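Removed from the display is one protein chain of the complex; every other protein chain stays in position.
Each chain carries a letter (A and B) given by its place in the written order, and its residues are counted from 1.
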Amino acid sequence: MPDNNLQLDESGKLRHFLSIEGLNQEILTEILDTAESFTSVTDRTIKKVPILRGKTVANLFFEASTRTRSTFELAEQRLSADILSLNVTTSATVKGESLLDTLQNLEAMQIDMFVIRHQDSGSAYFFAQHVRPGVSVLNAGDGQHEHPTQAMLDMYTIRHHKKEFGNLRVAIVGDILHSRVARSQIHALNLLNTAEVRIIAPRTLLPIDAESLGVSVYEDLEAGLKDVDVVIMLRLQRERMRGALLPSEKEYFRKYGLSQERLERARPDAIVMHPGPANRGVEIESSVMDGNQSVILQQVSFGISVRMAVMSMIVGQSGLQTGTEA
Amino acid sequence: MPDNNLQLDESGKLRHFLSIEGLNQEILTEILDTAESFTSVTDRTIKKVPILRGKTVANLFFEASTRTRSTFELAEQRLSADILSLNVTTSATVKGESLLDTLQNLEAMQIDMFVIRHQDSGSAYFFAQHVRPGVSVLNAGDGQHEHPTQAMLDMYTIRHHKKEFGNLRVAIVGDILHSRVARSQIHALNLLNTAEVRIIAPRTLLPIDAESLGVSVYEDLEAGLKDVDVVIMLRLQRERMRGALLPSEKEYFRKYGLSQERLERARPDAIVMHPGPANRGVEIESSVMDGNQSVILQQVSFGISVRMAVMSMIVGQSGLQTGTEA
Partner (left out) sequence: MPDNNLQLDESGKLRHFLSIEGLNQEILTEILDTAESFTSVTDRTIKKVPILRGKTVANLFFEASTRTRSTFELAEQRLSADILSLNVTTSATVKGESLLDTLQNLEAMQIDMFVIRHQDSGSAYFFAQHVRPGVSVLNAGDGQHEHPTQAMLDMYTIRHHKKEFGNLRVAIVGDILHSRVARSQIHALNLLNTAEVRIIAPRTLLPIDAESLGVSVYEDLEAGLKDVDVVIMLRLQRERMRGALLPSEKEYFRKYGLSQERLERARPDAIVMHPGPANRGVEIESSVMDGNQSVILQQVSFGISVRMAVMSMIVGQSGLQTGTEA
């Protein structure tokens, strides 16, 4: 599926943002650096820059979302964009239009950038293949494929706390098999030369090609957490229970839930992350989630800066230009 | 229903935009000319003008809509308006308020302009009759009565491709009887002195007073398409099938669907239009819709400029003022 030329133009600049797979270390580092310049913006009293002034961004969420959608909308407002938010589950396709018809009709409204979340893997690529030159597509989660802005805000959070990736051990725990977040994280951590990436999951939630992803595989949580610098817990989709892939929530917590006691296997300065929304008491104990190693709420904050960064780079601005405000 | 004085003020300027019926050639031409000045705006990098800055527009959609609602919202944003969008189906009248109470309460919020789509014919007129002086109403579709901004974007598209109306033959094909779009188009084409307006439909979907509309009536599609310059296909409301007015979709396509072969009856440079969303394979063949005579997506684009034009004229600005941007 990944087609590098689709995401990058001839000179290697970002044109769409569809997947971490197919990008390179330079682009990822540029995103992190650009986001850093916006973090100071969001801390100032006035949080607005005119980078997308007069541009229109359409948010197409075919799947419900609060966190991702809200942070995208705030990022767009802070970049001074015009915004068209469509709750597509209930509106756009009601009259039976195909996805391509929906895309083309919106494109005819002179949309400059599409943010799309869709239940089908590959949908963001499909959009990017069909938009006109000059129009960009950002993947806000496509099926079980990728969720690249989530992975980049996770990388930002890790770099913020740990500075360098080269010496880090990072563990990703939970339903790796179905997680677009995990898939994007693994690619990003590898591109950034993380020393060791571990995935920890029951056998039924491990991808078949796990080893080929360039990771170490653990079925035992306590062994896998040993001496790691970063613990990333994944959300347990409760529907997996019904799918017979898992016994019960209680049993899951007993074997794969992150408790304070288990966290002590990791390094004393290890940070705990979660893409949210977390199931307290299922994949993570409340006291860990609210504890002083948790950086879960920071992830949300950084999500705005990272999304501002990606959108800015796409319109050709790397980092915050000093100058007049919108 | 049409009351000219309601739409035009004493000096003939546009006050509300409720129906094409009751307007005149000068106003229609002014709308097209003003829209043309905005088309260049929407092509520029920065797509914003301050014409509605500090004004508030309320979008009241009592019927679902993606295309019309989105293009109105984008037009309002590009004019720098404050925007209040209410999904009235689910909110405003839940507590049992009447339409007039809803109107008066919103008006008390110092709304400057109402955009209303409602299932009842005459609802936009009802609103216009009850708002205070200085408040304007735009009809975004009222029952089976009119959809005047749609007709004007269609006129814009025709003029864009054909320059003059005086020598044109235009065919409107489909469910004329129930179509507010067709009704508005017929009035507009006549006011602009189109040489010949044809309506093509099965007898059950023809209005009883068809001849009195100043059009030629055809029940045979191929005869009706002969030598026309413009073909406007209407959306087939599938609920008509259940109403026994029509046999089946397949049968409808066989008799009234626009195929490539049939399109050859028209002039070689004929353009094909559709207000959308189209039923591919029912009223129009996919290859025609995507073919090089189709201008269907252009209609959507022009819809933004036309809606900007109408709103600008209502606040007293004809055409784009050069000057500072919002």
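The rule is short, and it goes like this: a contact is a pair of C-beta atoms (placed from the backbone, for glycine too) under 8 Å apart; a residue touches a chain by one contact, two chains touch by 3 or more.
Predicted model, so just to flag it, every value in this text is computed and none were measured.
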Identified contact with the non-displayed chain, of A:K13, A:K47, A:H160 or A:R265: A:K47
Which of A:S121, A:N279 or A:Q293 contacts the chain that the document leaves out: A:N279
Selected from B:G54, B:P133, B:G166 or B:P268 as touching the chain missing from the view: B:G54
Residue among A:S37, A:T56 or A:T71 touching the omitted chain: A:T71
Residue ranges of chain B at the interface with the undisplayed chain: 53-56, 82-84, 86, 91-92, 94-98, 101, 104-110
Residues in chain A touching the chain absent from view: 42, 44-48, 64, 66-67, 70-71, 73-74, 77-78, 276-280, 297-301, 303-304
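Here is the rule we use: only the chains that are shown with their structure count from here on.
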Computed distance of Cα centres, chain B from chain A, in Å: 41
